[in-house]
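The complex is shown incomplete by one protein chain, all other protein chains being positioned as in the whole.
This part shows chain A:
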Amino acid sequence: MQRIGVFVCWCGTNIAGTVNIEKVIAAAGEMPGVVYAKDYQYMCSAVGQNLVKNTIKEQKLDRVVIASCSPRMHEATFRKTAKVAGLNPYLVEVANIREHCSWIHKNKEEATKKAIALTRAAVAKVALNTALIAGEIGVESRALVIGGGIAGIQTALDIAEAGYEVDIIEKSPSIGGKMAQIDKTFPTLDCSACILTPKMVDVSTHPNINIYTYSELENVKGYVGNFEVTMNQRARSVNMEKCIGCGICTDKCPSKKAKSEFEEGLRNRSAIYTPFPQAIPNVPVIDREACIKFKTGKCGLCETVCPAGAIEFSQEDTKITKKYGAIVVAIGYDIIALDKFGEYAYTNHQDVITSLEFERLTNAAGPTGGKLVRPSDHKKPKKVVFVQCVGSRDKTERGKTYCSKICCMYTAKHAMLIRDKYPDIETYVFYIDVRTPGKNFDEFHRRAVEEYGVNYIKGMVGKIFPDGEKLQVHGVDALTGDTIKIDADMVVLAAATKAKEDAEDLGRKLSISTDTNNFFTEAHPKLKPVETHCAGIYLAGACQGPKDIPETVAQASGAAAKAIGLLSKDKLVNNPCISEVDEKICSGCLACTKICPYDAITSKVITFNDHGKITKRVVAQVNKALCQGCGGCTVACRPGAIDIKGFTNKQILAEVDALCR
């Protein structure tokens, strides 16, 4: 007979407040195989763990059930405890009577019943547990950073500085991201380029860092410590080795009608172009959709003028496959399209712009050389109105329910920059709430109001419409109830931030999840903010949720620290709960090989003696290093020939049976 010990945790009042612990203990004592049942206030504490350890020895327990919080929280803790006491760690089961029970119920009687049922299920399962031995796998000591914005740059630099190789993969022709487009940064008002471009240079010259620009991630195989990533490097049409970055090609290119992405469409660029002068790499790229040579076959002027002979029209996309130990996702964010916000006249009036367009207009390197003029007639505006929360904190279909977090600060910054350069321009800011928590943030906003005389109006704008040369802005002051009418010259809309369009796709490729807004989900909102649910994949920056630059950089360093921690290991302990094929039953249909996301299952031909006849057939074969124990194969296997160790069909059914009893 088995000797199962049940340990019930109060978790202070977290469990004991809703579950009658005494009754659980009494019921557990009656369960088949249970020889000992005991409760304690905090089972995960040193005292609690010692209780478990000592009892295992004293009572000669051969299996243990801990009824406590989620196994995600403390399964590892109690497995270690069992190991110290000389018990195989996989002979421990956790019954989740906190998240699955006490936290979600109010009726103590019902919750107690449920806690007993959950404990009974764990006891039924543990009775069928077998000792499992974990293996070891190696770690590829190289990291991949997806996205070359400030988050990716900071992550890559930190990992490289720790002595590990890092590759950055960036979709656009240059690294730099959104920060490269920004003029000044809050709350210090130092120039964005001045602090970003040196980091870009550091990245490009660091011996441990490789940059793949104009490249996209195509496919990810493998698992923590051993990812195999295939990327597609799009044809640049310019030889990166030969190009000297002189820029003659971009000057001479006759096709100059493409909208510059970097300038938010406020300026045109040539078909062969470098996104911005400080781009890294400083090698232009041919936009094949705009290039006359690609469209008609005639032209080729860039090829003629290039002194280095670097133009290569025949270049093709190349696939690069490399192995990585860790992956950091730092793909950043975008802002929402404003075509559904008709009341703000963004789509039909040039002088209604987004905040990101404003960044370019006020930037010394921007299309106006930093001179604030109206895009429509290049006249200096007299009144500028800022509208905040355009699509943020908006429950309707067209907007986003969340706060975009950065708009209050950058709007204060924009208004302040205008008032600083042009004290004669009046500025108005319509806001719902001003949210400026953060070091020196509220002081910054106060300065805008108190020192720079920016007019803040609490209320939303109802309508913006052109009136001669002016833009009529009609809104309501929510504090006085007065209707406000401003004849503005220019309106700046703080459009909501959103996750990148391809975030969900990338999430699928990486097997990491996204939330309802398509931001990547962290493993724990408080305690694992840079980890994902997929081991070895970390998050940095605004792809996880709206973030400003200081936060992004902090998180990037956090993600880098996690990646370094992983890369510094020679070996990782394998999860022994992996799948196993019963060759006697396997029919060799190999549905499992097709379902397996890790390519861990192959086939082999076996010969065996069937009542004296030597017969042979195909069966599935699991690669122990590749299998991650996801269980997909067990579901696909019709005869039930493949099972997950530690989670066999029999164990699961025993749990279900126990629950139904």
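What we mean here is this: contacts are C-beta pairs under 8 Å (C-beta built on N, C-alpha and C of every residue); 3 or more make two chains touch, one makes a residue touch a chain; residues count from 1.
To be clear about the criterion, contacts and distances are computed from a predicted model.
Not every chain of the complex appears here, and the one that does not is recorded in UniProt as "4Fe-4S dicluster protein", selected from "4Fe-4S dicluster protein", "DNA-protecting protein DprA", "Metal ABC transporter ATP-binding protein" or "PTS system IIA component (Fru family)". Across A:Lys106, A:Lys298 or A:Arg638, the residue that sits in touch with the chain not pictured is A:Arg638.
Within the full complex, the residue among A:Cys403, A:Val449 or A:Ala591 touching the omitted chain is A:Ala591. In the full complex, chain A contacts the hidden chain through residues 505, 508, 516, 584-591, 594-595, 603, 610, 613, 615-618, 636, 638-641, 649-650, 653.
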